[in-house]
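Taking it in order: structure first as structure tokens, then the write-up.
What you see is the complex with one protein chain gone and the rest in place.
Chain lettering (A and B) follows the sequence in which the chains are written, and residue indices restart at 1 in each chain.
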Amino acid sequence: MRVLTQLPILLTLAGCLGGFADPDREFAEPVLEGTLHPVVIHQPLTLGVADTHRLDVNGTPIGVACDTCHGPTPSLSFAAAEGAPDAFHEAVELRHGDLECDYCHDSEDRTQLHLANGQPLDMGDAMTLCAQCHGVQFRDYDRGSHGGMNGYWDLRQGPRSRNHCVDCHAPHAPAYQPVMPVHPPKDRFLNPEEGH
Amino acid sequence: MTDDTRTAIQSYPQFLWQALKVAFDGNIWYYAWMTVLTALWLVGVNAFSHQLVHGQGLTAMSDHVSWGMYIGNFTYAVGLAAGAVMMVIPAYLYKDKEMHDVVLVGEILAIAAVVVALCFVNVDVGRLDRLWHIIPGIGRFNWPVSMLTWDVIVLSGYLAINLHVVGYLLYMRFLGRTPDKRWYLPFVFLSIIWAVSIHTVTAFLYSGLGGRPFWNTAILAPRFITSAFVTGPAFIVLALQVIRRVTDFHVGDGAIKTLVSILRVTVPLNLFLVGCEVFTEFYTGGTHVSAATYLYFGLHGKTALVPWIWTAIAMNITAAILFLWAPGKQKLWAIDLACVLTLIGIWVEKGIGLIVPGFVPSTLHEVVEYLPNLLEWKVSVGIWALGLILFTIGLKIAVAVFTGRMHVRAETT
Partner (left out) sequence: MDATRRAALKGAGALLGATAFARAIAPLQAWPENLSLDELLQQHYKELSKVDMAEILARIELKTLQEYGVRVNVEDPRPIPDVNFGYALNLSICVGCRRCAKACHEENNHDRATNNSYIRVLEMDKGSLDLERGTVNYDHEVPQSDKFYMPVQCHQCDKPPCVKVCPVEATWKEPDGIVVVDYNWCIGCRYCEAACPYHARRFNWLAPEIPPEDINPDQGYLSNQIRPAGVMEKCHFCLHRTRKGLLPACLEACPTGARVFGNLADPNSEIRWVLENKRVFVLKEDLGTQPRFFYFFDE
């Protein structure tokens, strides 16, 4: 057996030292420095859309874009329909501290956002607005310790995708919602105990 | 090669053949005893075969309590082996003449106990087919860092030393020659030191683990040695009386008296050390005492080990009282009862009562209990039966050699 003939060499090389018999095997090829792969932030479709809490025939939630009524060319007939504004704005619960609509949305065009100094902001740049008040969380997010990621830790080898703030924190009710966890471990003999 | 050596080598097969005949020859009680032991051993073999095929999952162990009955019994058996050599000290160091003849009993017990310990450790291992990995030079031997490698060395060495001493003395007697002191005296003295080492190393297996506060105490090794020097002599006191009754081998009272006087010291000393441990744990309090709380009083309603440990303590205290009360006027039945009590008491205290609380609560402070299941009982009883078989056969051969029934027959050239 080949193993037995290699034994004396292997023992001398590796046995007592704890190292590798074949030093070539010990490490992988180093990764070459170069341009880093991009970090892509997910652009959620929920921005600028009110959830009607109804599903279409395929099971997709039906949303109505805010600019249907609040955009440059509002559909007035739709907006003027009996009870329509209340019905839609029911879906928009505001539970965001002491905030009111005007604090973030332009008073004329609700599809436009603005910063604290009045500077207008596109809906697509909403993260900047979140960061304005929640700078600490945004700093954490930016440095990778908040919000998670998918893809590569090593951007030399591949890209990474990140959540948008709104993917976890609905802008009008941003508190993270409680969930039921994955079921507890089912180890051998582990009996669920109350209180411990 | 001298004539003596040549005869010695040539007569060896005769020795083995006669030993074999002696092992299978006896009265009706001998056959009954050996049949019962063999039956128990086969029950253990069968249970272990199931475990070998399906995995350790057939036992009651879990990721929380990953060592149990087998390692508990291993610890106890190593103690028995170490303590068995306790007789060697008075015989050789103090030149006690009466002890000399019965020293072999202790060494044969040591051999049987080491075999039992090795069996227990091997049935606990997950991959018996890979045991060659632990052989130095062929596998990878993590010595000197891993205490388990020290244990492999000291147990194998202890077995070898005792096999040599017993084998040499019996074979010389068989040949009708005076044993040459140079061939056994150094090994005898070595075995005294080695006996302490086997059990200290076993204690170090546990006491070196920072993550297990129940074991991580300096007193563990002294406790082990003390309880070893209880179980060894206690077992031999009982064995000597059996030998006196069923064979024509002369066992003087002096040997038993010496052993009892040893027990009079070690049994109370063992209780004292347990007391020290109990004080340090419970006076300090805090989270570190959880394991001891579990053992003695139960934790969060889990009390599986509580009856065990208190029974063991009661047994040990009773044994201590019996040993210390009216020495001199002591009846042998009281001594015998004390020996039995302390053998069982220490089996609980050092076996299950030491290994399991090390794992309860777990390192993440979960309480998962453990009591051995039927399969583990079967395998354990089977291994002890094997030990008793080896002990009986060893004694039978030794007695046959000492009474002259086994003797070399001159070859007709």
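To be clear about the criterion, a residue touches a chain if its C-beta (ideal position, glycine included) is under 8 Å from a C-beta of that chain, and two chains touch if they have at least 3 such contacts.
Here the structure is a predicted model, which means the values were calculated and not measured.
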For this session: Looking beyond the chains shown, say which of B:V53, B:I193 or B:A218 touches the absent one.
Result: B:V53
Exercise. If you put the missing chain back, which residues of chain B would it touch?
Worked result: 24, 31, 35, 38-39, 42-43, 45-46, 49-50, 52-57, 61-64, 66-67, 124-127, 129-131, 133-134, 139-142, 145-149, 152, 205-206, 208-212, 287, 290, 358-359, 361-366
Exercise. Can you list where chain A touches the absent chain?
Worked result: 1, 3, 6, 10, 14-15, 18-22, 24-28, 30-31, 136, 140-141, 143-154, 156-158, 160, 163, 168, 176, 178-188, 190, 192-193, 195-196
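Assume only the chains that are shown with their structure count from here on.
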For this session: Name, in rising order, each residue of chain A that touches chain B in their complex.
Result: 11, 15, 187-191, 193, 196
Exercise. For chain B, which residues count as touching chain A in their complex?
Worked result: 57, 60, 62-64, 137, 140, 300-301, 366-370
